[in-house]
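First the structure, which I've put down as structure tokens, then a few questions once you've had a look.
The complex appears here minus one protein chain, its other protein chains still in place.
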Amino acid sequence: MILGILAGLGIALFGFTLQSSVAGINRKVVARVQKRYGPPWYQEFLDIFKGLSKRGVTHGWIFDFGVIMAVGGIIATAMFMPITSNIAAFSGLDNFFIFVYLLAVGMLGMAMSASGSGNPLASIGVMRALTQMFAYEVPFLVIVMTIIKVTGTSSLVEIMAYQGQNGWFMWTMPLGFVVASISLLGMLGKKPFETFIAPAELASGPMVEYGGKHLGLLFIMMEISHFIEVSLFVHLFLGGATTIVGYLIKYFLVYTAANLYSYLNGRFKIDQVVVFFYKWILPLAVLQAVWVLWR
Amino acid sequence: MMNSMSNIELVKDLKARYKIINADVVRDTQIAVDVTNGDVHSVLAYLKSQGWRQLSILTNIDWIDDGEYQLVYIIFNWDNPIWVQVRTRIDRDNAKFPTITSVYPGAKYYERDVHEFFGVEFEGNPEALQQLFLEGWDDMPPLRKDFDAKAYSDKKYSKREYTTDFNTKEDEK
Amino acid sequence: MEEIRIKNAFPTQETAEQRGTWTELGDYFRRQSIWMLMYCTGCCAIELPQAMTTVYDMERLGMGPMATPRQADVLLITGYLSLKTLRRLIYSYEQMSEPKYIAAFGPCVLNGGIYHDSHAVLNRLDDYLPVDVYVGGCMPNPESVMNGFVDLMNLIKDGKATGWKRYRDNHEWYRANQIAAVGEVFVHDEFHE
Partner (left out) sequence: MLNLELVVLATLLGGVVAYLLSMINKRVGSAVTILVSGAVFSLLAYYGFGNSIDQTVELIPNFVMFKVTALGTFFAVLVSFVFFMVSFFNPFFAERYKYPNAFNLLYLMTLAGVVGVFYASNFITLFVFFELVVWTSMFLIPMGKGTKASITYFVFSTVGSFAMLYAIIFMAVGFGTTDIDTVLAGLTGTAALIVYGLLLVASFAKLGAYPFMVWLPKVLGNAPDPVSAVFSGGIEKMGAFIAVLAMIKISPASAMFEAVGLPVQNYIVGVIAAVTIIVGTMMAIRQDDAKKLLAYSSAANGGYILLAFTIGNSVAITGGFFHIFAHALASTAAFLAIGVVTYRTKTSKISELGGMIHHMPITYVVYLAAIISMAGIPPMGGFISKWLIFQALIQNNLVFLATAAFIGSIGSFLYVFRPLAALFLGQKLPKYKDVKEAPLLMLIPMIILTLLSVVAGVFPTLFLPMINNIMTELGFQTLMTSGFQIIGFNGTLDPALVAAVFGTGVLVVFILFMIFPKSRKVGLMDTYTGGEFIYTEELLHYSADFYAPLERLYRKEPFVNKIYDSIRIKVEELGAFVRYFFFTNKPEVTVFWIVAILLFIVWGDII
């Protein structure tokens, strides 16, 4: 158990460094798309450690406890994440539902401390984040439900093995792949579904009252949650990976595609997001589920 | 109703009704009418009934050499696009004028603005005496011509002193 | 008011040992990723978008706009500083997380510039808020804006960008100046109750 936990912490650290460097490279890629140089690839690390080195402000014990619970919850989720089919901290226990619900602990912790800061902008940002989660999470769960039923197991490593034999779910379940990629944009909080950060309207939503080390810790949380979401997507739809290199390539491609796509469009209003997901994406997901399971 | 009354006809119509001191056509879409103090209220009421629903602005001009203020009401008609300036002159020292909030309720804040920057008192609009933009102003109304801004600035805000390092040729002469 | 005036506008330079390895390391990170508070007080702010575009690319230096004072490092005072803006600026500056810097653009901040004789514009910002970097030019062009930021980065490296320490240590002096100029900083009136 102790060894597992240490390995888990290692994976969380690896996830953090991987995601930060991929995000840094992505900032360069986006800069080059806009014909400018863009920051060095390690800019994300600089931002985070700059945040940690500053002396911020606290609004009370719930403000701090919420941040600690949020980042702790996210690190705990990352500890369960298998990198490739044989590198995983707790083999056999990487159950899909743990990821969904432990992410919810992170979201709840940040929501609690954001509304504990007493700023109405933060409460509105948290309300929007939860409403948006209510929109993009349900289709994703329905699709993953079909995957679990088809593969007969909800452990990511075995799903990877299943895709190894009979094809990635990207090809066997095209509708599911479309739904999951749009939900991935929602999870990452990328541009079309950036309603809860919304720098123009809500002054960066829940993050409005965070400065100094709270900001740094929450950036770490954001990086690790991106790592979890993207590697979930890679394991479920792109057949995971047997070697580290394969994993890194797939990871980089998925994140860059999502990032570039997000720079193309503006920001939805929050009720448009809910209507969009419940009018188009959920029926697609249910159609895919019925097609695969009931045929 | 479009352009039913061109600006010249409007001036003639107003002249027929009220004692217009002088009227000139500023632009084809704007006319200016000077009226006596007493007529201002009725002219505005009449023009409002004719469709000039919007009071664009109420400003004040400080003619310090004649010792008079000139109140200017600019109103606008959305159906017949002509701005009308109704102008009247009031005494500068104890400037008082009846409020027109009964005709244009929106004038409440304009009157407050004119009071703050010129010191004109509007009877019938008690709110006009409160401050609007200038927070914590402690001097005479700043837009009056006899207000010396530079003196106020030197008095209130610290200056940066410059030591003259070198003198040009003219200075030495 | 003169007696507690700060001896020299420029802070004494702390040697590396005085600052210790932690602050040295911290300065390295703080220098590489400066976030600016998007508070465009005056007309010089129009030059900032150019500094972000392809030709000058402020992001190369790791700089970027941030929405709230809590998250920002540098407060850009761009152009003339009117009475009412100073009150909001003081409130925002005090909300920023330390260490924080101020970059002042244009001549209006130094001696009031073309508004030196106006009743509403302050003539010398340095008495009210500690300024670290001045950028010259009545509307400085993007190159000088970028130079200003590079100067700020070098100041941080040498440990000279200690305006926030000066503000913290001489808080009464700054507050006295502010009240002398502005009257009441945290204003109470019908619009704010």
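Going by the order they are written in, the chains are A, B and C; count residues from 1 in each one.
Here, a residue touches a chain if its C-beta (ideal position, glycine included) is under 8 Å from a C-beta of that chain, and two chains touch if they have at least 3 such contacts.
Quick caveat: nothing in here was measured; it's all calculated off a predicted structure.
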Output for the hidden chain's shown neighbours is A, C
Considering the complete complex, identify which of A:102, A:160, A:198 or A:232 is in touch with the unshown chain. A:102
Which is it among A:131, A:242 or A:256 that touches the chain not included here? A:131
Under the stated touch rule, tell me which residues of subunit C contact the chain that is not displayed. 39, 68-70, 87-89, 91-92, 95, 97, 186-188, 192-193
Subunit A residues touching the omitted chain (full complex): 1, 4-5, 8-9, 12, 52-60, 62, 64, 67-69, 71-76, 79-80, 90, 92-93, 95-98, 101-102, 104-105, 107-108, 111-112, 115-121, 123-124, 126-128, 130-131, 133-134, 137-138, 141-142, 145-146, 148-149, 151-155, 203, 208-209, 211-214, 216-217, 269-271, 274-275, 282, 286, 289-290, 293-294
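In this text, only the chains that are shown with their structure count from here on.
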Taking each chain's centre as the mean position of its Cα atoms, how many Å separate subunit B from subunit C? 38
Using CA atom averages as chain centres, what separation in Å is found between subunit A and subunit C? 37
Provide the list of subunit A residues touching at least two other chains, using ranges where the numbers run on. none
Would you pull the subunit C residues touching subunit B in the complex into a rising list? 83-84, 87, 110-112, 116-124, 126-127, 177, 180-184, 187, 189-190
Residues on subunit A engaged by subunit C in the complex (per definition of touch): 27, 31, 34-40, 43, 46-47, 49-50, 53-57, 199, 203-204, 207-212, 215
How about subunit B: which of its residues touch subunit C in the complex? 130-131, 135-136, 138-139, 142, 147, 149-150, 152-153, 156-160, 162
